[in-house]
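Missing here: one protein chain of the complex. Every other protein chain is in place.
Moving on to chain A:
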Amino acid sequence: MAKLILLCLNYMILRSTVEAVFEDQVGKFDWRQQYVGKVRFSSFDTHAQSSKKVLLATESNVFAALNTRTGDLFWRHVDKTGPEGNIDALLQHGQDAVLVVGDGRLLRSWEINVGGLNWEILLDSGSFQSACLVGQQDNVKHVAVLKKTVISLHYLSNGHQKWIENLPESETVDYQAVYSDGNGEVYAMGVVPHSHITIVVYSVEDGEIIKQVSVEAPWLSNIQTSCAVIGPGMLTCMDPATVSLYMLDLHLESEMTQIPLQALGLEVTPGFHPVLVSTQPNPARQPLSEFFLQLGPEQYLLLQLNNGQIVTLRDFKPAMLASFATAGEKTVAAVMSPKNKTACSINLFNAETGRRLLDTTLIYNLDPNGGKPEKLYVQAFLKKDDSVGYRVMVQTEDHALAFLQQPGRVMWTREEALSDVVTMEMVDLPLTGTQAELEGEFGKKADGLMSMVMKRLSSQLILLQAWIAHLWKLFYDARKPRSQVKNEVTIENLSRDEFNLQKMMVMVTASGKLFGIDSKTGNKDTGLATLHVFNPIFGKKSHITPPALPQPILQSLLLPLMDQDYAKVLLLVDDQYKVSAFPSTKNVLQQLQEMASSIFFYLVDSSQGRLSGYRLRTDLSTELIWEVVIPTEVQKIVSIKGKRPNEHVHSQGRVMGDRSVLYKYLNPNLLAVVTESTDLHQERSFVGILLIDGVTGRIIHEAVQRKARGPVHVVHSENWVVYEYWSTKSRRNEFSVIELYEGMELYNSTVFSSLDRPHAPQVLQQSYIFPSSISTMEATLTEKGITSRHLLIGLPSGGILSLPKMFLDPRRPEIVTEQSREENLIPYAPELIIRTEWFINYNQTVSRVRGIYTAPSGLESTCLVVAYGLDIYQTRVYPSKQFDVLKDDY
């Protein structure tokens, strides 16, 4: 055993040069973009005048600090996905940021300068409602957390609980908000819908109930959406039914006073629920008496509460967004209003008077491809002359953030939609005119020596011309200041390079925004908002109209047929099993009819565990030819992997130690079906894998891994399937590899047909221990398939491991023989080792990696890799080193 490991180690050392990054290659071919997700809460660090931090808490359960000058991350903390890591509230005080996480499960305090945790405590169970900072005599020392049935007070310094109290009558009263204004009391506000409001006042000192008030409010159902506390503790609520404001003094026991908006001369846009926005710059003091009232989608009012009277300070119409900001003792209101079709203007107003501040206009240009502005975050600061300056962060509907300063300079933008890429594709860039000309020369048949020479000369001339133009452009650009040289998207800079290493990455995001990203630089191209036809390079919508889709589509297939424009044909199968082709020109339909008898496809219904194979008839109807049913009460289908259509296999077989050839079973129609047991008990759970021929439905092989459960990650390529699962018995992750061989002879070496393969393939399988869980897995892909294959494994740590397929080879012998040594087989070792030298992304970790996309380049040795998740990382890998490229130092 020890000997085996030693041997294995020896091999490893011998092969340690399989792949790694050299330090001087850092950032040369790779780039990473880090994202945080859609912003839910944001807060500017105001405790120091020179601070450059903005805190963001996002819907992706990320809490991060950004540099406001550059938009880069200072630090970022990525919590667990799902509801357990959900950020419910963000409260900032000085250098501390308090977060409520996981529906009130945890209370965390972060030190925002270092980005480390101050403390974390577990809260009592119960769903979270609201939280606020509690101050006393201008000192903020506590944080109050309101849950469905309890209210608790915690010290800001260490998180310890000062007191916890059960809320009275919590079965009937729905407590929704907590409020404090620095007078030693905490107010918990609840509502019995359509009946009354209950206000419970607690003493900060010991949690004793000072008083409990119930006030009739039959019109109220939700405090958080319709109420706000204004000025000296006036709970102000909006009732859309009677179109009036109701006010209640929290310090006095009284009735609610009704103020109809009509009496103030105001009108609400029909069908709009008016919204109140107040501001409390210091949690130890009362909120300001000024507040916003939004009366319509494009109308805001700045109102003031003055001795119980509501005064209109200013009417903003049209106004898209409005927000308060405080610098020092001054509070300002920032209002965004439309200027023209392509731009908006933002102005500052004195909150106390409603007067516009001079020289505070900021122009925000709307992105024609982007979404509408959704939120406005204002960073106000005092200038040297004591006037208020400001910068704004605008969040748009497509999750983008833009940070602007006066008079409209965009300091940075972040496309947070890219934090949630659903799928992606890499598209070859087009040839330029000159490149096409050159290619044409080689493509055509020779037509006389003289004309060939002339053609060569003319194309050389064109090249020379292009080179001079390029030099001139370089010279011209060099004289211009750097900021003016814009990355314009033209056919010139988006054309194919010599080895097709630069491609266009087309990414589809969950927010519905589409991105085209240049793989060389990471520059974003354009964004766009069923079936869409567009030009992948420039992002312009194509003039071809997509067909109307009257029926839900079950499956879409890309056929190897091409129409006259070299567009591949897309087959759409609807839920009536009818097939339609796109583009459906006459030429295509004719080709389809000719090919129909050899077009087969399969459909999967995982809810019923049914796999069915169909064949296309010439009239484009379908015919069921096979069906496999996997009983859903025992196991469910979790994934199906076919082979990639653009995969090439270079060698048909493997040369054995005795110089004979073991031929690979290369069935292009093979499907790997992974099932998991429905019984999740650790003794009885299992993972199954079925290899099915997609044309005939023949089950080629079946394997079951007992005492194992998912998530199962599968890679299916060439003649092998690699899958990874969790072994419940040994509590570890295991890899298993299945390889299929025809044997020592090929049945039909020219063409593979699923219908004519009488012999079942030989199946070899081997399993290994993997010392980490994995997030995703993919195999490298190269132009001709000569280069050896690697598995790219995304780890939860953010590393992307490039594991040579050589280690996952079922022919690895347990006992080394002369023949196995001849064949270069590594002796079997149970544990696969993770070497950090094999991380293709060195310390550029990719958080929550969800997918890895591989694409071949024009160089056989090079495979392009994009890993996406919360971050996006693009690089090149050379699984067999750069055998077709001269060394850097040559």
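We adopt the following convention: a residue touches a chain if its C-beta (ideal position, glycine included) is under 8 Å from a C-beta of that chain, and two chains touch if they have at least 3 such contacts; residues count from 1.
Note that in this section contacts and distances are computed from a predicted model.
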Among "Endoplasmic reticulum membrane protein complex subunit 7", "Adaptor related protein complex 1 subunit sigma 3", "Pyruvate dehydrogenase E1 component subunit beta" or "WD40 repeat", the omitted chain is listed in UniProt as "Endoplasmic reticulum membrane protein complex subunit 7"
Out of A:24, A:171, A:498 or A:818, the sole contact with the unshown chain comes from A:24
Full-complex touch with the removed chain, picking from A:773, A:788 or A:882, is A:773
Among the options A:136, A:797 or A:882, the absent chain makes contact with A:797
Out of A:202, A:403, A:601 or A:839, only one touches the absent chain, namely A:839
On chain A, the omitted chain is touched by residues 17, 20-24, 74-75, 77-81, 85, 105-106, 108, 111, 114-122, 124-125, 701, 703, 729-732, 734, 743, 760-767, 769, 771-773, 796-798, 810, 814, 828, 830-831, 836-837, 839, 842-845, 889
